Every structure is written in C-alpha cells, then in structure tokens.
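All remarks here apply to the structure that follows.
What you see is part of a larger complex, with each chain still in position.
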Amino acid sequence: QVGVIMGSDSDFSVMKSALVMLKRFDIPYYVTVASAHRTPEKAVQLAAQAREQGVKVLICGAGHAAHLAGVIAAHTTLPVLGVPIDSSALQGMDALLATVQMPPGIPVSTMAIGKSGAQNAGITAAQIIGVADQLVAEKLAAFKKEMADKVARKAASFA
Amino acid sequence: QVGVIMGSDSDFSVMKSALVMLKRFDIPYYVTVASAHRTPEKAVQLAAQAREQGVKVLICGAGHAAHLAGVIAAHTTLPVLGVPIDSSALQGMDALLATVQMPPGIPVSTMAIGKSGAQNAGITAAQIIGVADQLVAEKLAAFKKEMADKVARKAASFA
Amino acid sequence: QVGVIMGSDSDFSVMKSALVMLKRFDIPYYVTVASAHRTPEKAVQLAAQAREQGVKVLICGAGHAAHLAGVIAAHTTLPVLGVPIDSSALQGMDALLATVQMPPGIPVSTMAIGKSGAQNAGITAAQIIGVADQLVAEKLAAFKKEMADKVARKAASFA
C-alpha cells in the first residue's frame, strides 16, 4: 500500500525510521532505490504504475538538490511525501528547499529533515490510509496515546 | 470533507488559492479563522471534532512562528497540511521552519511558502481523498492533463 | 515560583543550566516534561494553573519547530521565557525562529540557542522576580560583580 523510494542506498539509515512506523501500523510497503537523475526511467515507472498496483502513498527520501519526490509527483496523482536528507555540506537546507518549494500544480508533502521526517512520513502515510480505513485510524489513536503516556512517565521521573 | 483554518483573517488572500482548487475538484470544505495562540481552545476543538464531523483533511495556513498546523496535528489523527505564509520580515522562512520541522510523532505535511503552497494544499487534499474516491482521482488526472496542455500551448507560442 | 518545562527529557542536558541559576538565586522551581504536540493537554494545564499555584515565570525549552513556549504563552498572562534547543539538523535556527517570531499579542521572551540561553533564562526569571523582591535583586547585583571579578582574574592571567 505504501512505496518507499530512496534516492541512494546510503539514505537507508534515515529512511528505515519510516519503515518502523509502517510496520507499527501493519501497513504493507515495498522499499527500493531509484534516482531522479541516475535512473529517471525507473523513477517515472514507479510513479506511473503505483495507483494500478494498489499503492496509496509514495514516500521519497533524498539529499542534496533533492528532486526525487518532485519527479515522482510529476507522474502520479497519489499523495507524495518528501523527506529531505542532510547528506550534503548544507545540513539538509538544500534538500528541504528542493523538496518543499514545489511550484503550483504538483505538490509534495514535505516532512522535517532527517530521521524525524522519515518517521513522520510513515505516520502520515498511515493517517492518509486511515482516512478511509477505520482500523488504521484506531491504531493511530492508540499510538498517540502511547506517546502521551511515554512523555507522562518521563515527566514523572523529574517530579 | 476538508477544513481550511487560517491563523488570521489577513491570511485569506493567500489561502483562497486552496479553496479554488477544492472547488475545482468538487470537494466540500469549510473555512474559518482560529489562532493557535489567541483562540487555542477553538483550534483544539476544530481538530478534536474533525473526524467525527466527517472531515478528512485539515489545511492550516499561518505566518510568523506558525504553530497552527502543529497545534491542530496534536489533536487529531487526520492528515494535516501546513501552508507557511510570508507575513513577517523574514519572507516566510520563519513560518516554513516552524511548520516543517515537526518533531517525530506529530507530522505536518508542509507545502511551499505562500500562494503556491496554498494551491498545492488544495490539490494534496484532493489527492488524499482520491486515494479511496475514484471520481476525485479521475478529476486529478484530468487536471494534470490540463496543466500539461496549458504548458504545451505556451511552448507553442514561443515556436 | 518558577516552572521549567521541557519538550522532551532529552532537553534536560541543556535546561539544567537554567536550574543551576535558579538555585544560585535561591528561587524555588519545579521541572517537568510536557510536549506541545504529544501531551498538549498537560502543557495547557501547566500554563492555565500556573498563576494560582504561585508560579511567577515559566521557562520553556524545546527544539525542532519549537512550539512549546508559544502554546504555554497562549494559556497564561505570566511571562514566558523560551529557550531554543539545537536538536535538529538546522543547528537550532528552526527552534530560534519558531520561538522568537511570535505574532503580535502573545509574546515569548526568547533567549540564545542552547546552554547559554538556558542559563540566561534562569537569570531572567530571577530578574523578573527581583523587580519586586529586593533580596533577589541584591543577589543579582552580587552575581554581576562576581562575573566581572572572574573576567578580571582571567585578564590578569594574560598580563
């Protein structure tokens, strides 16, 4: 139901945070590598075939001048989530601006830079699926409660 | 099906670009003003009641230290789209970072700064609804084709 | 008299610099964890009850899109001090802008990023209490003199 595409296999250490979340919500996914620049045909193909393959959300993680999410978004009408990765000298500011500042017409839903963003992409994919899928929605509510409980326990440790 | 929340009524000139898109895809919406800081209870209430009211996506536009989308996201498991608005001296960089750099656990799907982002938020809401709604998906495909045709016509004018 | 709230327990290594200062001026405080996004109700409650509990100043430390101080400020008329923490890829620039660029009506008194800011938040809390409390004012004057003496001793070591 969710396709997770990385611009480079070196992005996996960041993007696996998305996979942890997808597993947490029992959402099936595939993960692959496709570069907007080195294998553009594959990227296009992944995007163009996604809907008929039953994919509901595409998550794209890339660094530098991160064009991957934009290229994917150009070839699908499914929601595309972009995770900027800080793999260049500029701490991910380049990847953030290259992902979020999409021109009107072709949106990319952009997450925070790095692991926080990858984890949130997994949650957002669940939220999108949970719009129509009551079971996933309930799992999201339970997750939210767990997060709150965890913070409460930590707060208690300071009391 | 879509709630559009602005942090200030002065954000309307930007956020109406989202409404144009929602109308374009025949998606019902409400639009209101709720400030994360001046009317936090109302913001919380809008978020907390959204799912049972049949809302599927929440779009939040705000400037300055834009907390609105984050506060809304804290109180719902629906997808929340954030539009950073350039209403301060820093050209929207403050609103962008305050919207996109959400900590792990509470995602906000962030769009480009300003009108481009507002328009894209409307399209993203349609994409999310279109995951399960075939009719909206078809309208999105038609819209994509129209955009391409428009660019092609403009290209022709340079030939 | 002072409430110190952290967005995450991982912020403690920074925020303890505030506690050192509060102890230095013999100002009672509590320290707790409350997230603007994961436990928003607790954050609201801490803010809303602060004044009747005798709290005079609230210090909030958070990283990423740091909304904590703003959410606290939305629910109290006490002075709220914000400490931006550099826990994301952007070295605290995101936390700084998300804390300082508050819209008109709901101020957050923002300190420097990181430990310098946490220490200064403790001093500022003392300064605010010292407006009406002569004893604290005298301790602040003594502290200022000690700092000057320490610099003088270091200067002497270069002579």
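Per-chain numbering from 1; labels A, B and C assigned in written order.
Going forward, a residue touches a chain if its C-beta (ideal position, glycine included) is under 8 Å from a C-beta of that chain, and two chains touch if they have at least 3 such contacts.
Here the structure is a predicted model, which is why all the values come from computation and not from measurement.
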Inquiry  = Out of the whole homomeric complex, 3 chains are present here; how many copies are there altogether?
reply    = 8
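Here is the rule we use: only the chains that are shown with their structure count from here on.
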Task = On C-alpha atoms only, rotate chain A onto chain C and read off the angle in steps of 5 degrees.
result = 90
Query = In angstrom, rounded to a whole number, how far apart do the mean CA points of chain A and chain B lie?
reply = 18
Task = Round to the nearest whole Å and give the separation of the Cα centres of chain A and chain C.
result = 34
Remark   = Chain centres from averaged Cα atoms put chain B and chain C apart, in whole Å, by 33
Query = Hey, what residues on chain C touch two or more of the other chains?
reply = 8, 35, 38, 64-65, 88, 90
Inquiry  = Quick check: in the complex, which residue numbers of chain C touch chain B?
reply    = 7-8, 35-38, 40, 44, 63-65, 67, 70-71, 73-75, 88, 90, 93-95, 97-103, 105-106
Task = State the interface residues of chain A toward chain B in the complex, per the touch definition above.
result = 17, 51, 56-57, 77-79, 81, 96, 100-107, 109-113, 115-116, 119-121, 123-124, 127-132, 137, 140-141, 144, 147
Key: chain A - residues contacting chain C, complex   = 86, 91-93, 112-114, 116, 144, 147-148, 150-152, 154-155, 157-159
